[in-house]
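What you see is the complex with one protein chain gone and the rest in place.
We call the chains A, B, C, D and E, going by the order they appear; numbering starts again at 1 in every chain.
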Amino acid sequence: MELTAGHVWLMVAAALVLFMTPGLAFFYGGMTRAKAALNMMMMSFISIGMVGVVWVLWGASMSSGQGFLEIVGNPFATFGLEGIDTPDGLIKVGYASTFAIITVALISGAIADRAKFGAWSVFVPVWVTLVYCPLAFMVWGGGLFGPEGELGKALGPAIDFAGGTVVHINAGVAALVLVLIIGNRRGFGKDPNHRPHNIPFVMLGAAILWFGWFGFNAGAATTAEQAGLIWVNTLAAPAAAMLGWLVTERIRDGHPTSLGAASGVVAGLVAITPACANVSPVGALGLGVVAGVASALAVGLKFRWGFDDSLDVVGVHLVSGIIGTVALGFIAVPADGVGGGLFYGGGLTQLWAQLAVAAVAIVYSAVLTAVIALAIHKTMGFRVSQEQEVVGVDLSLHAETAYEFGVGGHGGSFQPLHELITGKPLAEGAEAPAGAPAAAPAGAAVDTASNGQKTAAGKESVEA
Amino acid sequence: MELTAGHVWLMVAAALVLFMTPGLAFFYGGMTRAKAALNMMMMSFISIGMVGVVWVLWGASMSSGQGFLEIVGNPFATFGLEGIDTPDGLIKVGYASTFAIITVALISGAIADRAKFGAWSVFVPVWVTLVYCPLAFMVWGGGLFGPEGELGKALGPAIDFAGGTVVHINAGVAALVLVLIIGNRRGFGKDPNHRPHNIPFVMLGAAILWFGWFGFNAGAATTAEQAGLIWVNTLAAPAAAMLGWLVTERIRDGHPTSLGAASGVVAGLVAITPACANVSPVGALGLGVVAGVASALAVGLKFRWGFDDSLDVVGVHLVSGIIGTVALGFIAVPADGVGGGLFYGGGLTQLWAQLAVAAVAIVYSAVLTAVIALAIHKTMGFRVSQEQEVVGVDLSLHAETAYEFGVGGHGGSFQPLHELITGKPLAEGAEAPAGAPAAAPAGAAVDTASNGQKTAAGKESVEA
Amino acid sequence: MELTAGHVWLMVAAALVLFMTPGLAFFYGGMTRAKAALNMMMMSFISIGMVGVVWVLWGASMSSGQGFLEIVGNPFATFGLEGIDTPDGLIKVGYASTFAIITVALISGAIADRAKFGAWSVFVPVWVTLVYCPLAFMVWGGGLFGPEGELGKALGPAIDFAGGTVVHINAGVAALVLVLIIGNRRGFGKDPNHRPHNIPFVMLGAAILWFGWFGFNAGAATTAEQAGLIWVNTLAAPAAAMLGWLVTERIRDGHPTSLGAASGVVAGLVAITPACANVSPVGALGLGVVAGVASALAVGLKFRWGFDDSLDVVGVHLVSGIIGTVALGFIAVPADGVGGGLFYGGGLTQLWAQLAVAAVAIVYSAVLTAVIALAIHKTMGFRVSQEQEVVGVDLSLHAETAYEFGVGGHGGSFQPLHELITGKPLAEGAEAPAGAPAAAPAGAAVDTASNGQKTAAGKESVEA
Amino acid sequence: MKLITAIVRPEKLDAIREGLEAYGVQGLTVSAASGYGRQRGYTEVYRGAEYNVDLLPKIRVEVLATDEQADDILDVIIASSNTGRAGDGKVWSVDVFEAVRVRTGERGAAAI
Amino acid sequence: MKLITAIVRPEKLDAIREGLEAYGVQGLTVSAASGYGRQRGYTEVYRGAEYNVDLLPKIRVEVLATDEQADDILDVIIASSNTGRAGDGKVWSVDVFEAVRVRTGERGAAAI
Partner (left out) sequence: MKLITAIVRPEKLDAIREGLEAYGVQGLTVSAASGYGRQRGYTEVYRGAEYNVDLLPKIRVEVLATDEQADDILDVIIASSNTGRAGDGKVWSVDVFEAVRVRTGERGAAAI
């Protein structure tokens, strides 16, 4: 079949949404300390790698098509994408994959600076398979909440055009659960070095996210009118949310910050996600302001309540995700004169449906995430050693540092590759006093117990 | 109505143009000193926020439709975008909004490092309303310069396909006016620290701008032939301008610089903007070279004439904007054999029309910008205090620093949020000698007059 | 002709591919030392500038249309793009130009930190004209390897959907030849400062490359089915290659690195390039894994064999380019039931065709690149002086430094422009002892032989 | 008067400052340094090649003190920065010939 | 011989250099430092939480000088970096046992 405008738009939208995940890597990576920036970015990158493979193999199959109990699709129906034969079948698979990728990557912000990379690499495919795919199936794939689903029929179908529940509430809840299981960073709430190390990167990330979000929200639009409305709403809500956030900061703290502007944009985008096709532009402005103010206030709660949601996944994605989802119960515009939210005379029907889908998403995500994360935490451990955390996860897990700007700050000897391949160890320090205790190195940066012994510590110290 | 190729292209183009403004934030942000980078980027971000809201409310309505005296549209005609009911109406509004956003953001480069953020936040919506909307209406919205407009009929319609007058001349003039009102940075022309702090960011910004400019120039293309011509010209002119700028530097200074390459690209893009649909590819190459050389020479004038157009908005946007606009009088290709520039046998008609529109844009923008900026400057003040400027506007206006790379450079105590919310002040320094004069802190970084008193200075010191 | 979906897609794809070259600038620029980052990025930028102009003038004409001996097109057939009159003719020219631009830019990674910028600026247009255009003509433009070409008829047409031979093998071979001619960096294999200075930039570059690669691979798709397959394969292969590379590092070195993730993505993209439209998604996964592992192993060989392919153009582009090209002989899916690779019962035909085109590309590129590079090296010299290399090519060739973060690291006096224009030299150092020998400054950073003499050294010291 | 210089672990900066403040020291100067010594470094991997980094980040703390206080201050610094593992660093003091407070021109002990 | 060390405001570097050049000093060494003292810091806000930054950027200037010139140089530095506000910094001098110019091996006053 020849390429239609719809196909082209879907391809572009899919590329845009895929680009969002590296954007997220910068949004998050700039917010961590310099010594954990690469690890933060790697959590997003590995999500693309892992979910990209999972989606081709069984993820696509599990999130649509014929399902079990209206809950999840059959992983083997189109395993390896065999048997997909509608003209735009693969384009749609590609588009859907990018949503799964970014959803799991979103979670990582909550556990910055302290999660084992190996554990994260196990968590990602398992969580996508057991949490994301079913939820996507239930809401979009013809499951429980669809027009034919049991709950959809009972309550009227919930509106979640682009992923308020499946993406944002889901990721936000999972983030909260992970924080509670993994625990806070050392020095949380006390150490001023927890400030972001590169705010321009945060702004770059926010910009890429916004850019890609036009694909995220409008990719599934079918008519010109709908596409136009979504486009404008995807501009209006984050613009208003940015202002809302900045005004909140100005009043509360005295200064509007760049970090606030970037965060406000994301909060507005999150809130408009489920609602983008069903509210008016002025409604989008209002929704944006509310989301911006609410998330600006919410991100402070972690200090009060003492849970180290390091990069505010809960405060932004869970809070604004709920706001956007529930707001539809009030401000959804009637479609062809039918339905609509409370303010449009549609009564409480839509509100109940929205509350129900939000509640189910919260419970479902919380329970399953807890099971997965605990299983990992109890077996391989989800958290690095204290020493690795102090040294910095970039160095201890990836044997890298993000930046090398200066003279003087780095030196040392160089071991060409062939020594490694031949297995010949790095030369033992000749100057080490004989009889030095052969202390087992515990981290990449090694202090021997009493006097020095030269060891190629990096290699042994990685967590699995 | 089903999505057509035209709708898809317009949506993509609109997203591309929106992405340009964060690109500009990096282009500009990399050129300032490190201590003013965030503020520079914030001036672009807040433009998106402010204009995004303004456009939905009254901006779109004022820049098209039924107008007053062929000068400006009625702000209440489609206030809040109510009543727009053509299938692609909202898509076009979205596309148009991105032009307004970047135009006002462009101005900010001229007043880097010294403008009050609060004043800028007032300037942006007022300027867009009173300067941008009318000019857009006059040139594109069916006003004075349109085929039906008084001047259009008198002189023949001026060509400004994508915004040489409305965007670049307009922003360049406004930038010059602001510099003259606000004054130069401390140390202008003397302090070597005014060199750019992060040239890779400048190049990133230029790359994003170029990428987005394909949407900027070609978004309104209606035929394949036109679209193809615009695409190629949007490659050719900046490519040639980059070379022109670099050769100029090589001859004059001995070195072709990265900053020059990035700036040359932008100069070429500016010049081709009005002309992109009306010159041949070889014409675009020639126009690019001229713009690159001219802007490379022009950016040096600020040192001679002593006006601190900090990031060269005048030298690049005003100069190359005029070149591109006026060049059409010479090298416009006849449309269907009719008209064309002087070199194509079209006589002087087109040249007069181009000169007229450029002149009107210059005068209009200069006068109205001066009125707005003076009003702000005389009331709330447009410029930070000397101390805030020395400390750096990032810290004094936003209580942030762009980067935190190192050990040792930062310390201090941490005050969790709840103290702020409860209003409990930061603990007074126990070691401050009793009876220390309670000097009023004048900036975020506070020196007490003679001996120390610990004060949470940031909060009070922000400019409104 | 009205815009069709195909036109829109081609315009978008072309913009995406153009965006890849600045992406490459960051991918490469982050990998060099801080003192050579700008020069590295400039090698990409100048490629856009140079090839942009060349393509409009004669490049487009040489790579398609009526040719000489099935080897190259006539440069004057559509010189200056005159006479192109199909509706989508210019769009296709624009799209094709972006491939030429990135191919030559790819080469630059091999000669980081030590090439004369002037020599590179000569190499770029000559190489594109004499190496790229003919190869593009032979493979895509109706030449030797096309269905009507002599070799195409003899061996059956080789498959190279998006540029495995023309782009990646070609650039990889040229890179190897340049390294052998120009020689290694000082301290290669010994100096730990050769580590990348900004890995986030490398990841940004990889992200932009991936994003743009959807245009690169799918731009020429004609049906929805093909487009969908290409899109999914362009996700699957790099995702799998990232995992392959990381697992290789984990096993060999103990740590999966960020640099490895970014490199793995690129290796997977390179491998899928020729194959994107002709293998199944599962085939793409397999191809990706192989490419990721193979390139991860290959990049270490430079240390063993002692050739300083600084940023691994050979290990990534040549190795994975060959893998992708040859793999088609095994895993190409039969088109409409005809042909296909060895594993699909297509016999050895396709394999021979693939091997032939790879071999011809290697030989052709090696010989012509060697001739061009030697000619430049023997006349103007391709390599900077030792002193310029130690000082850093940013400063010695461009009189710039990439970053200025700190206090204290920079000072000195400022010479406003007019002195330069009037030719008045920088003031001679009053404190220089009389009778100091007027030593000729040899580099941008000048040590006078015995005692100081203040000289504006930068200007004279640039290489041509 | 004495100038006390301490080369210590970066993460000990806060402890030292608290210790010195508690003792009554009103000012100090900090800068970044890298140290090489008995403490061994770590390994970075690049393209399968290992770099052994053995210049490790340290902090330099400098305090001007009167002769009487110098010894106490030495002890405070040692107490607050000691971990017992190689790499803790060195503290030394040298005699100061003259010290001046720039703001007032005060000299000697009054300058501290 | 003396080694004069000045910890001063970063923005005063140029003034000091000009002052010293005018006096006839032909060389000096500069490095970055952070200072804590009577001068109070500023506040950064992050997520509604305040961080009080009280280590402020300073510049360290070091000059080797003969015993005769040392006192004048001290005065030049103080004169060119004084603002009268807290945070102006300290200048001190210590006795140098030996000084060598690496290029020539010259020792003592000839090394300066």
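Note that in this section a residue touches a chain if its C-beta (ideal position, glycine included) is under 8 Å from a C-beta of that chain, and two chains touch if they have at least 3 such contacts.
Just so it is clear, the structure is predicted and the values come from calculations on it, not from any experiment.
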Absent-chain contact - pick from E:8, E:56, E:76 or E:99: E:99
Selected residue (touches chain absent from view) among B:3, B:72, B:206 or B:299: B:299
On chain B, residues whose C-beta touches the chain left out of the figure: 189, 192, 194-196, 249, 252-255, 257, 259, 296-297, 299-300, 303, 312
Contact footprint on chain E, counting only the chain that is left out: 1, 3, 17, 26-32, 64, 94-103, 105, 111-112
Absent-chain interface as seen on chain C, which is shown: 390-391, 395, 399-401, 408-417, 420-421, 426, 429, 444-459
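In the analysis below, only the chains that are shown with their structure count from here on.
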Chain separated most widely from chain A, comparing mean CA positions: E
Between A-E and A-D, the pair with more C-beta contacts: A-D
Copies chain C and chain B - interface residue numbers shared by over half, same or different: different
Interface copy of B-E among A-D, A-E or C-D, judged by whether over half of the contact pairs recur: A-D
Most widely separated chain from chain B, with each centre as the mean of CA atoms: D
Magnitude of the superposing rotation for chain A and chain B (Cα, nearest 5°): 120
Computed distance of Cα centres, chain D from chain B, in Å: 48
Touching two or more other chains - residues of chain A: 5, 8, 12, 189, 192, 195-196, 198, 204, 252-255, 257, 259, 300, 303, 399-401, 403, 405, 410-414, 416-417, 420-421, 458-459
Touching two or more other chains - residues of chain D: 17, 26, 30-32, 44-53, 57
